[in-house]
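Remarks on the structure that follows.
Our next item is subunit A:
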Amino acid sequence: MPNYILPDFEVERRDDRCIRCRVCERQCANEVHSYDEENDVMLADELKCVGCHRCVALCPTRALKIVKYSGTFRENANWSNQSILEIYKQAESGGVLLSSMGTPNPYPVYFDKILINASQVTNPSIDPLREPMETRVFLGKRPQNIERDETGKLNNNLPPQLELSVPIMFSAMSYGSISYNAHESLARAATELGIYYNTGEGGLHEDFYKYGPNTIVQVASGRFGVHKGYLDVAAAIEIKMGQGAKPGIGGHLPGEKITEDVSRARMIPVGTDAISPAPHHDIYSIEDLRQLVYSLKEATEYKKPVIVKVAAVHNIAAIASGIARSGADIIAIDGFRGGTGAAPTRIRDNVGIPIELALASVDKRLRDEGIRGNVSLVVAGSIRNSADVVKAIALGADACYIGTAALIALGCHLCRTCHLGKCNWGIATQRPDLVKRLNPEIGYKRLVNLVTAWQHEIKELLGGMGINSIEALRGNRLMLRGVGLNEKELEILGIKHAGE
Partner candidate 1 sequence: MKRVYVNEKWCLGCRLCEYNCAFANSGEKDMVKALKGKKIYPRIRVDEHDGITFAVSCRHCEDPICVKSCIAGALSKEGDGMVKLDRTKCVGCLTCVLVCPYGAVVQDERGAALKCELCLTNTAGYPACVKGCPNAAIVYEERD
Partner candidate 2 sequence: MISKYVIIGGGVASTGCIEGIRKVDPSGGITLITAEPYLTYCRPLISYLLEGKTTLEKMLYRPESFYEKNGVRVMLATKSERIDPERKTVMLSDGTSIGYEKLLCATGSVPFVPPFEGLDTVKSKFSFLTLDDALELERAITPESRVFIVGAGLIGLKCAEGIHGRVGSITVCDLAPQVLASILDSDSANIVEETLQSHGINLILGDTVAKFEENVAILQSGASVEFDVLVLAVGVRPNVALVRDAGGKIGRGIIVDDTMLTSLPDVYAAGDCTESFDITSSSSRVLAILPNAYMQGECAGINMAEGYSSYANAVPMNSVGFFGLHIATAGTYTGELHEIRTPGCLKKLYVNEGRLVGFIIIGDTTRAGIYTSLIRNKTPLDEIDFELIKNYPSLMAFSGNSRLKMLGGVV
């Protein structure tokens, strides 16, 4: 069958700088580079290049540059290169197109159309270097009433809470979709930071049980790796109903990623595909969810908060309100720009709604119904920096999940080929020679640095607003203004336009 596919990238090698150390060749799992002994030249097979920049990053003389392939099809306003390319691929393969990470398509990023307030004159901004600036949050239910004992002393009638030093958590990424070393990096960082990471639906490797107090374990439609010990060791349990990148779609981890260790963690045979069904086959409606929530609470003696994670879809507000009444302690909403290890391209790029709008409408709905205090809201789906965190919290979130940002901190270069399992950065792969490229000793420090840096920035932004505790920012939409948004968008976001 003829192959009409063009390369995505070109390898530009400055031969005057190349010293033939062949690091590029050794480090490219896609086998783009090779050395021709006879003519003493480095060759490149560009069709194989995914633009992960491993070679560029390691080239000691900066002789390499990966650039977008300059040639194009005869594209036009309607038929973009991408659309043409996809048709060629499908005409060749007859299959569903797969891709990884969040959608690259130019949908509006509302975070970028929201600006943050600061104090001038009428009230003082606060200098985080001089005054305490608090970023600690607790996630969980708040009871309706207080209780006192006979002496009038307040009883602690709070259900189990998650305490976060900063309102950021590492979102669900399963062991299998990412490597052992990536998991260890996340677990260690979460522990050091006093936050949480999430196992995703991959079970929990026995080596990581020691990080249990900072671990959120996931129970998803495949129920992989779920057993008493798994639930008991965790700080919280997350029921995954959906994922922003692929709402309404299950998961599929190809057999080659099910290695000895992965199979043990997932409790499935080595080499078999791990398929998570689209729905939970014991949850066909909200009351079924309630049953699962409570059976998990029963199983763990009501000692752990239960999180329900859903994808941001059109009627998310109603869904969230349902969940809030289902006994869940925390609702996690994943926006459609969220990442994935592998998803059908068409789904990823066309299904769901942006997290900003979903969050705004859910927060409003829960308040209108007077039940916002029943649950905490965690949002995900492309939180890219500390400003996104601040905006999300001002819109009404209690905390944010970061996935892609964490992976980038670990070295991910967003080449979006996780599903190929040949991650040159040792993250989205199970190939031992690639996995070892991510040394958790380095990885966890980079994650700690990232979150610490964001925490500093959050404090700066809070101080500017004259706020010295993150609680006072939650839902504080007056601190936000929109730019270039229409009336409807402003109304949904519940914010004023800049200048108002």
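These made the cut because all candidates are chains of the complex that A comes from, given by their letters.
A few notes on this one:
The criterion applied here is as follows: a contact is a pair of C-beta atoms (placed from the backbone, for glycine too) under 8 Å apart; a residue touches a chain by one contact, two chains touch by 3 or more; residues count from 1.
Here the structure is a predicted model, which is why all the values come from computation and not from measurement.
Touching subunit A in this complex, out of the candidates 1 or 2, is candidate 1. Residue ranges of subunit A in contact with candidate 1, taken from their complex: 16-19, 21-23, 26-27, 57-58, 60-61, 63, 432-433, 436-437, 439, 441-442.
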